[in-house]
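Just one protein chain is left out here, and the rest sit where they should.
Here the chain labels run A, B and C in written order, and each chain numbers its own residues starting at 1.
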Amino acid sequence: MKGRLAAAFATGVSIPMIAAMAALPRHGSPDQPIHTHVARHYIEQAPESANLVTQVLLDYRGMDTFGEVVVIFAALVAVLVLRARGERPLPAPSPSPIVGFIVRLVTPFFALFAFHVILTGHEAPGGGLQGAAILGGLVLMNGIVFGPERARAFLPTRALPWLQGAGPLAFLAAGILGGITTGFALGYPAHLPVLHEAMLVGVELGIGIGGAVIFSRLYLAMEA
Amino acid sequence: MTPHWLPVLIAIPIAGGVLAPVFSRRTASVWGLGVLAATLGVALGLTGLLADGVISYPMGGWPVPFGIELRFDVLSAFATAVALISALAIWFSSGSQGRVTSPEGIAVLLLCAGGMVGFLLAADYFTLFVFLEILSISAYGMVAMSDERGAGIAAFRYLLMGAAASIVILLSVGLLYTLTGSLNMGDVRLRLPDGGLPLYLALGGFTAGFLLKAAAFPLHVWLPDAHATAPSAVSAILSGLVVKMGVIGLLRTPGLDQLHELLLWIGAASLLGGALFALVQDDLKRLLAYSTVSNIGLIVLGLALHRTGATIHILNHAVVKAALFLAAGAFIHRAGSRALEGIGRSMPVTTAAFAVGAMAVIGIPPTAGFTGKWLVTLGALHAGRPVFAVILLLSSLILALCYARFLVALAFRPARADIREAPVRMLVPILLLVALSLVLGLVGGRLAEFVGF
Amino acid sequence: MSPLLENLDYVATTILFCIGLWTLIADSNLIKKVMGLNIMETAVFAFIVTSGMIEGGDAPITGPGAELPFMSPIPHALVLTGIVVAVSTTAVALALLLRVHREHGTLDIDELRGRW
Partner (left out) sequence: MNELFDLVLLGLLVLTALAVARSRDLAGAAILFAAYSLTLCLLWQHRGAPDVALTEAAVGAGVTTFLFLVVIARTSE
């Protein structure tokens, strides 16, 4: 009975939504407000080779990405604080030799690709967060195949509380540095191209490494 | 106090939260108090600047529609209450061995405060959504900080409904972006079409989402379990501050005036429904939780009838409800269980503070609760809708009955021998908040001019 | 073409949204409810990215071989942040489920409701 009631409610909700979606400006038409207002300005100002999405993420709307990095940090500390104490660890899985060998073989290349994604984020598709997810995914893969202890071996124990905050801390540094050089927080100095590039890559690295540590600890908090 | 303090005001609590896990359990609470004291200082400084107009700050130096803008207006001044009540909640629970004072617990509290401050300062709809998520995820974690059996499922239910509300709000932000091509609040209002189905869907999405976050009737079902099973210091933050973010989100919605009638009836339903449900509760914290639903109803009603009165009640109710929840925490701490009959006699100071807080929630002058209720009642009479004035009076009477019944059970039953007065670290925050509620009550008139919508 | 067909992509995202909403409400297993929440979230992200599209547009990356018109980069940035928010909410939800399972031994909402 509840299923049919929920289905009725969901279709009831969908009717005004579909009507409103149909009334939106024609999908993909070049003269709708999206393409003629702020976005047109960003595209016109774009340098000759740059990933506009990363530019929007870090430069024009840096505050959103700062918030995003803080959101995932908040998720980590929330998970750490609400854990039931005394989890019973599952017995470490014994992987089949094929799976074990493949994972060991792939791990360094995974890490290389992740750092490539992080470092070239401002010119090619990719960026700090995608790299973090790949690195985190790598640790998760090792954790599932070889057991949580192996995954924990990836993480340095002493520097952990600092490393997991790398994302927000990198943004705070960029904010202060931007404030000094351009007079506005989170501003990237166009007149100092070397510093501009260094800040971009620095923030990407902070997000990448910080994010990877957070994804790994989220998995470890659930597993062990 | 140049506008550069706006990003600093957001950065301090968030940086504090990010660094909190580095500290040990003993020093984490001290770090939390220090960070929130700094936040309070900056917020007070900026509030002082408000006299000569709203402060705006373009992040990254990009002019308004192209970058993210932070604005400090009358509603943002609520950041002072956020910093103060969060700090008092940490002070209240310092020294206890629970999860609240663990390094991760202090990190969650600071991030929740930082999320709320960011939410109050955001003048960009997507930044508003991101900070709404920061404070919401921290709030889900805070509810689950208690060791009670029901805390897990209460926090999960709060999360499911809260996340659904957030995603509807994001859908509305996406719709506004499709219609106007911009995300800045001022710019969007200028470029909005006059009508059309997409605009009404966006408006409906915002309203439904924020009403759920504010726990207005009938979307309040997650609140009683969450606020009753959370630790008392956390309940003070949730009921006093987090729930208010939903109402402030409503005030940020473009075209809210078109929903005049809807706000009237939802407000009245919450006002009366909250009070009636409170009547049948036997557990003190569930009574306080339903009293919050009722007061949120008053604020939502006020949005339609007397916006200044509603805004003042946001601040007054935050202070008063925080005091009541902390007092409840002190009672439960000393009684060791939720059965609180007869412990009032051996805890005179806490009981007196609770009584004053109860008077304020009911709205008896000269306490803080009276100003908001009086202005909204005037608004109802001015608008020629006396039925709402009657509902206001009726709900106040019902709430008065609930609190009186509880106070009688607390103070006039045979005293229990083994109860001592609450420890100083609990009493000082409670008395500070009660004193503040009296001051706010006395200075109500001037506050109305300061807000002056 | 009728507006419904022109904006078929938007309508498709709405259908996804309602499938997610239906799962969130109707399914009795708490993990399935979280999956329903994720489907709702990805549906809204789909709507936002689709709204930024332009006919014959190229990926918003300037460089050799890229030519106008470009997709609007802003929806992509918004959805990147949205996806992170979605995974954070899911992580907290699943951690809560582990605790509910330890305390109550079940993740079925009907059994849980009986036990309150």
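Keep this in mind: contacts are C-beta pairs under 8 Å (C-beta built on N, C-alpha and C of every residue); 3 or more make two chains touch, one makes a residue touch a chain.
In this text, all values refer to a predicted model and were calculated from it rather than measured experimentally.
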Review point. Can you list the shown chains that the hidden chain touches?
Key: A, C
**Study point:** Sole residue of A:32, A:51 or A:182 that reaches the chain not shown, by the stated touch rule
**Key:** A:51
Exercise for review: Pick out the residues on subunit A that sit against the missing chain.
Suggested key: 51, 53-54, 90, 117, 125-127, 129-130, 133-134, 136-137, 140-141, 144, 215, 218-219, 222-223
Review point. Considering the entire assembly, which residues of subunit C contact the chain that has been omitted?
Key: 8-9, 12, 15-16, 19-20, 22-23, 27, 29, 31-32, 34-36, 38-39, 42, 45-46, 49-50, 53, 57-61, 71, 76, 79-80, 83-84, 86-87, 90-91, 94, 97-98, 101, 107
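Please note the rule applied: only the chains that are shown with their structure count from here on.
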Check your understanding: Is the number of contacting C-beta pairs greater for A-C or for B-C?
Key -> A-C
Study note, to complete from the structure: Cα centroid separation, subunit B vs subunit C, in Å, comes to 29
Practice item. Indicate the residues of subunit A shared as contacts by at least two other chains. Key: 17, 21, 23-24, 34-35, 38-39, 42, 61, 64, 67-68, 71, 74-75, 78-79, 82, 84
Revision key, fill the gap. The positions of subunit C in contact with two or more other chains are 17, 21, 47, 51, 74-75, 78, 81, 85, 88-89, 92, 96, 99, 103
Revision key, fill the gap. Subunit B partner, complex, touching residues on subunit C are 17, 21, 24, 30, 33-34, 37, 40-41, 44, 47-48, 51, 74-75, 78, 81-82, 85, 88-89, 92-93, 96-97, 99-100, 103-104, 112, 116
Revision key, fill the gap. Within their complex, subunit C touches subunit A through residues 3-4, 6-11, 13-15, 17-19, 21-22, 25-26, 47, 50-55, 57, 59-64, 68-70, 72-78, 80-81, 84-85, 87-89, 91-92, 94-96, 98-99, 102-103
**Study point:** Complex contacts: residues of subunit A adjacent to subunit B
**Key:** 16-17, 19-21, 23-25, 32-39, 41-42, 59-64, 67-68, 70-71, 73-75, 77-82, 84, 161-162, 164-165, 168-169, 172, 175, 178-179, 182-188
